[in-house]
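Note that this complex is displayed minus one protein chain, with the remaining chains in position.
Every chain is named by a letter (A and B) in the order it is written, and numbering of its residues begins at 1.
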Amino acid sequence: MRLIACLLAALLCFLPALSRAEGLAAQIVADNRAQIEKPSRQTIGPVIAAIAGSGDAMADDILSAWADKRLVIRKADGALLIATPEGPGLALMGLDGTPAGTATRAEVTELKPNAGVRGLIASALVQFTLTDPDPARRAEALSSIARDPSAETLAPLRAAITTETDPDLKAQKERLERFLTLRFDPDPTARVAAIESLGADIALDTRAALNPLLATTRMVVAGNVPPNIARPLIPGRDITEDEAYALLVGAGLAPARLSPEDQRAALVTHLSGGMVGGIALADLNSQAARDRAYTALEAAGTVPTAATDDEARAAVAAHRFVDAYVEQDRAVTDAAAAALARIDRKVALMQAADLGLDALSLAAIYFLAAIGLAITFGVMGVINMAHGEFITMGAYTGFVVQLFVPDYTLSILIALPLAFAITFGAGVAMERLVIRHLYKRPLETLLATFGISIALQQILKNVFGTQARPLTAPGWLDGALTFNDVVSISYIRIAIFVLAVIFLLFFLWLMKRTRLGLEVRAVTQNPTMAASMGINPDRINMLTFGLGSGIAGIAGVAIGLYAKVTSEMGADYIVQSFMTVVVGGVGNVWGTLAGATMIGSLQKLIEFLNPSNTLAAQTYMILFIILFIQFRPRGIIALRGRAAGD
Amino acid sequence: MKLTRRSLLASAIASAALPRIALAQSDTIKVGVLHSLSGTMAISETTLKDTMLMLIEQQNAKGGLLGKQLEAVVVDPASDWPLFAEKARELLTVSNVDVMFGCWTSVSRKSVLPVIEELNGLLFYPVQYEGEESSKNVFYTGAAPNQQAIPAVDYYLEELGVTKFALLGTDYVYPRTTNNILEAYLISKGIPKEDIFVNYTPFGHSDWSKIVGDVVALGADGKKVGVISTINGDANIGFYKELAAAGVTAETLPVVAFSVGEEELSGLDTTNLAGHLAAWNYFMSADTPENAAFIAAWKAFIKDDKRVTNDPMEAHYIGFNMWVNAVTAAGTTDVDAVSAAMIGQKFPNLTGGIAEMLPNHHLTKPVLIGEIRADGQFDIISQTDPVPGDAWTDYLPESAVLEADWAELKCGMYNKETATCVQLKSNY
Partner (left out) sequence: MTRSFLARNPSVLIFIGLLAVFTLCVTLMSEAFGAGVISTSFVKTLGKTLCLCLVALAMDLIWGYAGILSLGHMAFFALGGYMIGMWLMYARTEEIVVAALSQGGLPATPEEITQGIATQIFGVVGSSDLPVIWSFAHSLPLQLLMALAVPGVLALIFGWLAFRSRVTGVYLSILTQAMTLALALYLFQNDSGLRGNNGLSGLQNLPGLADTSQDLVSIWFFWASALALALGYLTLNWVVSGKFGSVIRAIRDDEARVRFLGYPVEVYKLFLFTLTALIAALAGVLYYPQAGIINPAELAPIASIYLAVWVAIGGRGRLYGAVIGAAFVSLMSSVFTSGRLPDITLGPVRLNWVDWWLVILGLTFVAVTLFAPKGIGGLFDRLRHIAPPDRKGAPLGPDDGAFQEQEAQR
């Protein structure tokens, strides 16, 4: 298909090259106007090749404009023109390079080739762009070749290496040249050399270049033996007998087996006088009776013989089954297999590292969501079901700030303290108005804060709507820190991790090194005694609760940055957060850390073991937690002595 | 969904208080609107309620129907599936509506089905769904799988040359059935089973890093990978953010979504997502005079210049107008007469071309594929000729033998091989 296109292109290229090529591209476009307006990757190839090969100086411009959705039809006269944005409107140019005035966007219809067609155009443009003076376009050409490697590009690519001045691009070109060599070079030794030069490079494109060499087909050995066998297959061990028999049927070496539907249909058609094969119709309500009836019909010769289980087993036993390489050259497949084995070992290690990073990142998110609770629940023993709504409030604060401060960096810097302030205030208000009265009735705190939670959630819904709101991270948090093609982590997750560490340190500092922390610990252990030492327990409780809520607000901004911002986002974290605190051990920030780490890693581990069902990971994780609490009711890091209380 | 039992007694109280006044009145034609106005689905369904109110208002301005005014009866099933059945019963027996427009999720439709089949009601269902159903009492104005999913996969196979597929979905019926059909279809197209990666995530999932990593790693064997996403609602935001962070561009790893439209994209910044795809029967960016008029009317009705239009809105627009024409043709609002008149109704799509109601109660619709633009709208890069909706997919062996035809065969589940009607009522 592609070869034909190239031949056609070459033909079209050489014939008119005798005369003048100028205007030829425009002519080809005009001839194929209908196809160009509604292109399909399947059929447009020859047209693109013809334009690219026309030798017309405008060919490059036309194709580039087309790929960039800048080829437009002027609605007034139906003319096909190249448009360039100019101010609010468009500057137009004819396909032969003559300016054609200007137009507004409403006056033209853009041609919108799909991504497949754009890929073809980019491939066709390689001949222009591979040696283009602009390094950006050369890089584009390289990525186009990488996406769509073909034997034809090998020669121009090799030619382009020597003239390359940019060292980065040169390295890229050399690398690409090796990939093309190992696939398309006619000389096997050159291919093996190219494979071996790759070493244990775990990059995705290296594996993508090597793996196709090892593609196999599963087949029955019938007649001539395939030249390059990957491995023999033993039915019952490597493939099931049914699969093996299906291969035989596919190769026309055995009759197909009888399906229950076919059997049923055959019996119905041979029904006569209420009997089939000597068995009464009413008795045909079991599979065994039907088999007997069918065998009787077979014996009478009225239905085609179908393979029985024994026959099928014999047929399978009589044949050899193999996986055979598509690639015929043994040396190449051996070299590729060895290279991939080296790579796979390294990839497995890297995958473990990546899983570790993912687990760490999830643990950081859980920790951040739970640390506020570690204060209000862990230290004060107050169950705050509205904790999730404080997280939501923090995220919405971020959204509102971004409405007024368009600069994302600045808006986040404003949003973090503001979220703290707002949720701190909300927390203090809640403590003063409700929780203060319920310190002796913890179960009722749970229900009262639940009431606050549903009210807050509904208020947020009424104010901000049910639609998810955008909360956008600053540009410098876009993208990911990439170690190699396997191990990478997005900057936003690193930021969350850093934030979690900061809070851990802050919490430790606050509790161990400040007067407030001392007073908090005193009030928690024995409020009456603390009060007699001149500490105001009311004030301390209020501040502690506010602090826990404020941290939830900041966590909300962070969580909103990497996921969604809706009125229900907090509710998603509330049960998990309580688990984190309980599993870790109440009253100890290290416990919360341990809990988050355990839950995060466990969840990632289950996801790794069962990658197609994320829901299962969450289910089994919670089940594990329930069991864990049965055996360590006080959590991983349990307080001992009087502090443990009851 | 979360507030399960809170609205149990709702309307019935009101109905007990106002017994049977409705029977006496016949000076209006009543149109039931059964869309959630609260709960998790309110986000999507409220828009459809407003669309219906707009359409009814427009029709009344044109002089109503059969010389009577139309009256909307709006109820709130609160995203609570049992409540959908309850409200449908109430609409049919207490408010005596002549037709209902409603439901979004498949579960809600399945909840309503037994009630409307029992009481012989009429429902127009406007959302793309998984197929495998054709009820005598329902007209499906959204896309069946062959009007959205299959053409999108064809686009991948033919136009993008994708040979390895990742089917990512939220764990519920629509993605499950759609992915099942797609898997069978891909295998029939020669894609081996091991080249199809399937993953299901819970509603509102937010931790996507591992899944995106897994999908990127699929490219290691040198095949072109494409993602087919049936991820629903909010979860898309985290997913697309993670895609953008991982530097996944549409050139290397295209994502085609079946549940992401203009409305969903308004929740995130799309600059990094340009080029990813969505398949629908309608995009707001469709360049036709009908669409321009519809958008203008919608913005005027809702009094907000920033509101977007989407595919299910078009479905209601077509469904409502067809119903109006069918009632006019039948001269009555009687369900059986209108159902008979509905089949064969034609009405122009907003994207150009004509939609026709088929005997299997599905529409013919063109399939559009759009690329996400930086402004949250779509560039329509492919538009097919109208595709007739297929109630029973041809790619699953159990369904391939089934056919729905309410004009000739009078059966929604007809086995072509045994030439028998498997059942008259639907599965639910």
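Everything that follows uses one rule, which is that a contact is a pair of C-beta atoms (placed from the backbone, for glycine too) under 8 Å apart; a residue touches a chain by one contact, two chains touch by 3 or more.
Remember, predicted model here, so these are calculated numbers, not experimental data.
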Absent-chain contact - pick from B:Ala78, B:Leu123 or B:Val387: B:Ala78
Listed residues B:Glu86, B:Asp214, B:Glu264 or B:Glu314, member touching the removed chain: B:Glu86
Selected residue (touches chain absent from view) among B:Asn179, B:Thr230, B:Asn272 or B:Thr351: B:Asn179
Residues of chain A (touch criterion as defined above) contacting the omitted chain: 260, 264, 267-268, 271, 281-282, 284-287, 290, 383, 434, 437-438, 440, 442-444, 446-448, 450-459, 461-462, 528, 575, 578-579, 582, 613, 615-616, 618-619, 622-623, 625-627, 629-631, 633
Contact footprint on chain B, counting only the chain that is left out: 1-16, 19, 37-38, 74-76, 78, 80-82, 85-86, 89-90, 93-94, 106-107, 110-111, 113-115, 118, 130, 132, 171-173, 176-177, 179-180, 200, 202, 398-399, 415, 418, 420, 422-423, 427-428
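Criterion: only the chains that are shown with their structure count from here on.
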Chain A and chain B, separation of their C-alpha mean positions in angstrom: 26
Touching residues (chain side chain B, partner chain A) in the complex: 40, 42-43, 46, 155, 158-161, 171, 197-202, 204-207, 209-211, 213-214, 216-217, 219-223, 234-235, 237-238, 241-242, 244-247, 250-252, 254, 263-264, 266-269, 272, 275, 287, 369, 371, 379-382, 417
For the chain A and chain B complex, residues of the former touching the latter: 40-42, 69, 109, 112-117, 119, 143, 147, 204, 207-212, 265, 354-355, 358, 361-362, 365, 465-470, 472, 478-480, 482, 486, 488-493, 559, 562-566, 568-569, 572, 604, 607-608, 611-615, 618
